[in-house]
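Yeah, one chain of the complex is gone here, protein chain that is, but the others are all in their spots.
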Amino acid sequence: MFKYIFKRIMQAIPMLVIISIICFGLIQLAPYDAVDAMTTPNMSEKTVELIKARYGLDQPAYMQYFYWVKGILSGEWGYSIVTHESISKDLSVRIPNTIILVLPAYFIALVLSVILGLIAGARKGKLADKIIDGLSSFGIAIPSFWMAMVLIFIFGYQLNLFPILGMHTIGSEGSFSDLFIHLVLPTTVLTLSFMPELVRYVRSSTIGQLSEDYVMVQQAYGAPSIGILFNHVLRNVLLPVITIVGMSLPMLVTGAVVTETVFGWPGIGTYFVKSIQGFDYPIIMAIMLLSSSLVIIGNLLSDILYCIVDPRIKGMGE
Amino acid sequence: MNETREKLVEVKNLKKYFPIKTSMFKKGNQVVKAVDDVTFHIYKGETFGLVGESGCGKSTLGRTLNRLYNPTSGEILFDGKDITKLNNKELQPFRNRMQMIFQDPYSSLNPHLTVEKIIDEPLEIHTRLSKNERKEKIIDILEKVGLKKEDLDKLPHEFSGGQRQRIGIARALSINPDFILCDEAISALDVSIQAQVINMLEDLQSELNLTYLFVAHDLSMVRHISDRIGVMYLGKIVEISKSEELYDKPLHPYTQALLSAIPIPDPIKAQNSKREIITGELPSPIEMEKGCRFRSRCPFAKPICAEADPQLKQVDDEHYVACHLY
Amino acid sequence: MKINVDKESSLLEVKNLRTAFYDGKTKTEAVRGIDFSVKKGEILGIVGESGSGKSVLVKSILGIVPSNAKVDTGEVILDGRRIEGLSKKEKRLIRGKDIAMIFQDPMTALNPLKKAGDHLIELLVRVRGIKKKEAKQEAIELLRMVGIPSPETRVDQYPHEFSGGMRQRVLIAMALACNPKLLIADEPTTALDVTIQAQILELLKKLQREKDMSVVLITHDLGVVATICSRILVMYAGMVMEEGMANEIFYSPKHPYTKALLNSIPRVDGEKTRLKPIKGSAPSLKNVGKGCPFADRCEFAFDRCFTEVPQYNTFSATQRSMCFLAEEEVKN
Partner (left out) sequence: MNGEKNRRIEKLKTELKRNKSAALALLFLFLIIFVSIFAFLSPYDPNKVDVLNVLQKPNAQHLFGTDELGRDYLTRALYGGRVSLIVGILAMLISTSIGVLVGTVSGYFGGRIDNFLMRTVDIISSIPWMILVTVVSIYLTPGLKAIILVIGLFTWMSTARMVRAETLSVKEREYVLYAKSTGQSIRKVIWKHIIPAVMPTFIVASTVSIANAILMESALSFLGLGIQQPLSSWGSMLQNAQSNLGNAPYMAILPGLLIVFTVYSFNKLGDILRAVVEPKTSGGK
């Protein structure tokens, strides 16, 4: 098993390197000069040269790449062209904001989806299944921003129950209840937009497992259907769900771009959209690098998890 | 008499190893020795049966012989010519002399093509006939295998398993081959249909002077159709003999065990026969130790069996066995 | 030999069982009115080709038919109790406790995420009411009984660590765990190699004797029935064509189908003779005709065979056949 995990890690490293080269290449292609981010128009020619030399911007491209990688590894992510703020500092504020929003939403969606998916799968073709499956195939078709607008209109404008913008009411930044009230609508939107696909996945996986021979064997030995579902089928259904959870790691950063934008949530999403609109290349590339690395790491994690949980893989390579 | 018989296929020291992928960086040095140093021949016009349990390499041997797989080493002579190292283009003239019938009547016919197009495939490649001539020929062959002209435009799913197998046979026959590899050709069929197909294969053989390599795990069917039989165990041929002789006087302990395991469809004989049931199961084909491969299950294993790999030796006319007992 | 009266009495009786598959409006009758019984302590073989309904028959008895199939009519009496009269829960409890079943494909019959031992322990706790701690010891004993070497370590292994033959042994151990009165084996050796098949058949025979169970063995292989069955049911197109003791079926078959079937298999010894196949192919169960299902392929068929389903004719206390020809024979 450790051999396999080691192998898997060795596979992930070249991927990360290639991704970083792509990001670096895109920065180089971009119509701007990296030094602009660090200088102001009234700096002297000499100062600019000095800064260039200090950051290695006078070196050939591949050397710059190494400086760049070195910088990234030591938390030096560059500066915004527009605001001249340190990107890593911005990110350290923005990422937690996004996590507060995405993590609970994802967790709720996962739990609900497993429950609903199991019910639908076990009652295939019955009323419960028709409702759950019907709603989720509709849910997949609903753009999250539109759902957000509908909720904002109903609960914000009409009923005036929840705030519709931002993370805090001005003046009560430290208050938890204030944060909670701001969280309700965006979290609902995210939960609802995560759910349909998860539900369908769990449902079809449940249906698949229920048609397996071992289920028939358990029936032949008089096991009650509930017992079969929880003792036997559930494990087999949850196993692939682990993969999905692992692969959802990057969602912590990019899972809510649209929703954040609608609700003006000060997370990575709004940061990203703003930087796109302002052609703020260093930020765009930083987020691209970050999110792609998270995808690779997420895949790696899910493979490792799978390998720990699934006895069939555990035994391999020994 | 046998000296004068012409050999159609001769296989010398044939090996087919499949590498096991262990990592993406280095090609694994572990291999499965699916066919390991096999030597035998098939006479013109005879049926050679190849039996053994799953995983013994009998199908791989057949397919390597037909050059569906590239052999690892060794020689395959077809009608006296070495075809082991020929490339695809050079093989073309042999391809129409060697045909194949498969096990699964469902996956061996393309579900999207009509019967006509299925049978037309080899004709189109190997003959210069016009479309109409080919069609005539296809109708002719269809009738030969007991199907009708009306079946030309039907799709495979409209036929039963036995009929599909007939289509497969018609396809193989369409270009007048000399040699047909029947790879578990009747295993997927019902007992009553098996007999239909076997009889047809026998009739076609005598009519068209065909040579068969009949690969199967059903020992009683193999006995019925074969003139000579080779028994395989873990990539090796352990015994070759004329079929009656093999069943009357099996020499290799594995052959003996295999034959006594056949359930006899006769209650009195079945209950009276003293069955030697061998214990244990097939060892892994990956971690092969030296010495005889059967010794872990062999009731007669001696010290020498762990030392040396027994070679196939002739013990009687047309009877070869690879065992240290002989 | 002392004749045990109890042995002669039936353990299981099945009357007029009908099961059909439904696809929208089309109905495919797989089991068409079958009567049979299983006596205490016997091994009954049910022989038939694919599509004969043999597997659906036993699944109907257990009530585990696929969701698109339905048992339409039929009465099942187990040890004097009518199963229909029981509640859903009672019916379920019969499975395992009274009737256990083993299946054709041992590769897929075990939950891949549960240890071999857990399969057994679960049953021992649920069906036999043994405490979980003691159940493991019992599981090891069971594995030993079915001939699995070093059961102490095997008990904690997952199904993928077992070969096909070993998995079938685990399934047999599951059946034994319940101490059933009746064991149904649905093509238990079809997926296995001959040498392993011989081992498993030997094991079944041994266990049947030791545990004094009744066994119903379903197979398409006439060799297998001849080897271990004392009585045989020959099925075709959802009906029983002929029924009799093994000797009667093999040495004096009455039904043309039985005769034809025996003629179509090659002999393992003696002279090689040309096989006599049965012409045509198995009938579709979607639109069955009025007459005898075998009429199309029967070499003795006459007009009446196509219009009327024959009644059973009894030849001995144990043998009966569903054919008009037999009727003639009985009359003469």
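By letter and in written order, the chains are A, B and C; residue numbering begins at 1 in each of them.
Note that a contact is a pair of C-beta atoms (placed from the backbone, for glycine too) under 8 Å apart; a residue touches a chain by one contact, two chains touch by 3 or more.
In this text the structure is predicted, and so the values were computed from the model without any measurement.
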| item | value |
| --- | --- |
| Touch with the omitted chain, as defined above, among B:Leu113, B:Leu208, B:Ile277 or B:Leu325 | B:Leu113 |
| Contacting the left-out chain in the complete assembly, out of B:Lys44, B:His126 or B:Lys242 | B:His126 |
| Options A:Thr40, A:Ser74, A:Ser177 or A:Gln277, residue touching the unrepresented chain | A:Gln277 |
| Among A:Pro163, A:Pro250, A:Gly267 or A:Pro282, the residue in touch with the chain that has been omitted | A:Pro250 |
| Of B:Thr47, B:Thr60, B:Thr84 or B:Gln99, the residue in touch with the unshown chain | B:Gln99 |
| Where the missing chain touches chain A, by residue | 15, 18-19, 22, 26, 29-30, 134, 137-138, 140-146, 149-150, 152-153, 157, 250, 254, 257-258, 261-262, 272-273, 276-277, 279, 284-285, 287-288, 291-292, 295-296, 299 |
| Hidden partner chain, residues of chain B it touches | 24, 63, 66-68, 88, 91-92, 95-96, 98-100, 102-104, 106-114, 118, 121-122, 125-126, 153-155, 157-161, 171 |
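Following the convention adopted for this analysis, only the chains that are shown with their structure count from here on.
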| item | value |
| --- | --- |
| Chain at maximum distance from chain B, centres defined as averaged CA atoms | A |
| Cα-centroid distance, chain B relative to chain C, in whole angstrom | 32 |
| Euclidean distance of C-alpha centroids - chain A vs chain C, Å | 54 |
| Numbers and ranges of chain C residues touching at least 2 other chains | none |
| Sites on chain A touched by chain C in the complex | 212-214, 216-224, 227, 231-232, 235-236, 239, 310-312, 315 |
| Complex contact set, residues of chain B against chain C | 53-54, 160-163, 190-196, 198-199, 202, 217, 219-221, 223-224, 244, 247, 257-258, 260-268, 270-271, 275, 277-279, 281-282 |
| Contacting residues of chain C [partner chain B, same complex] | 49-50, 163, 165-166, 193-199, 201-202, 220-227, 246-247, 250, 260-262, 264-269, 272, 274-279, 281-282, 297 |
